[in-house]
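Missing here is one protein chain; the remaining ones are kept as they sit in the complex.
After this line comes chain A, so read on.
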Amino acid sequence: MADAPQRIEQLIDLMARLPGLGPRSARRAVLLMLKKRGAVMAPLAQVMAEVALTARDCLRCGNIGDADLCAICRDERRATGEVCVVENVADLWAMERGGAFKGRYHVLGGTLSALDAVGPAELRIPLLVERVADEGISEVILALNATVDGQTTAHYIAEVLEGAGVAITSLAQGVPVGGELDYLDDGTIGAALRARRRF
């Protein structure tokens, strides 16, 4: 028992490194887990240990799964010929939450950044080119963030895939659902106006 407080401090230190938690909130979370050891802490520890052992990056798309190929890449119904290119796994999960896309994904693992010396080789762009050549892909949907880095990366990918015989599309940019024009920045309003369609 002499080690217990030190271990608990270690646990608090580790928890405090998680996003959204600081030392105080980590302490509160640990205290709650200690209070509910059987109901929360033990199952959490068990699941975390299992996930740590089994989670791995999908060799094809870069998604996180529990086998060499993730569930989406294994699902034959998703071989629609469409590949949606996203920056990271969080973006893939966001697309999946919407449920609108029925094809497969390609996770780049970041965006090109001169400042951080991230070039095409640091991302999974060469793998995307291989997939387009090997998997009979008909459309590549660039679902990258509407930021300078995101769109620089999108233009680069479009350029690399020129001549590959695939349609290259990107997500629309403009007014979000629930958005009020008065609160939008001028760039977004401009993009929305340029992307207007017949009503």
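Heads up, the rule we're going with is that a residue touches a chain if its C-beta (ideal position, glycine included) is under 8 Å from a C-beta of that chain, and two chains touch if they have at least 3 such contacts; residues count from 1.
Assume contacts and distances are computed from a predicted model.
Chemist: Can you tell which of "Membrane protein", "ABC transmembrane type-1 domain-containing protein", "DNA repair protein RecO" or "Allophanate hydrolase" UniProt lists for the chain that's not drawn?
Modeler: "DNA repair protein RecO"
Chemist: Of the residues A:Pro23, A:Pro43, A:Gly165 or A:Gly187, I need the one that contacts the missing chain.
Modeler: Candidates A:Pro23, A:Pro43, A:Gly165 or A:Gly187; residue touching the omitted chain: A:Gly187.
Chemist: Touching the left-out chain: which of A:Pro5, A:Pro19 or A:Gly178?
Modeler: Checking the options A:Pro5, A:Pro19 or A:Gly178, the one contacting the hidden chain is A:Pro19.
Chemist: Of A:Ser138, A:Gln151 or A:Thr169, which sits in contact with the chain we cannot see?
Modeler: Of the candidates A:Ser138, A:Gln151 or A:Thr169, A:Gln151 is in touch with the missing chain.
Chemist: Which chain A residues would touch the chain omitted from the figure, given the whole complex?
Modeler: 19-20, 114-115, 117, 119, 146-148, 151-152, 155-156, 158-159, 173, 185-188, 190-191, 194
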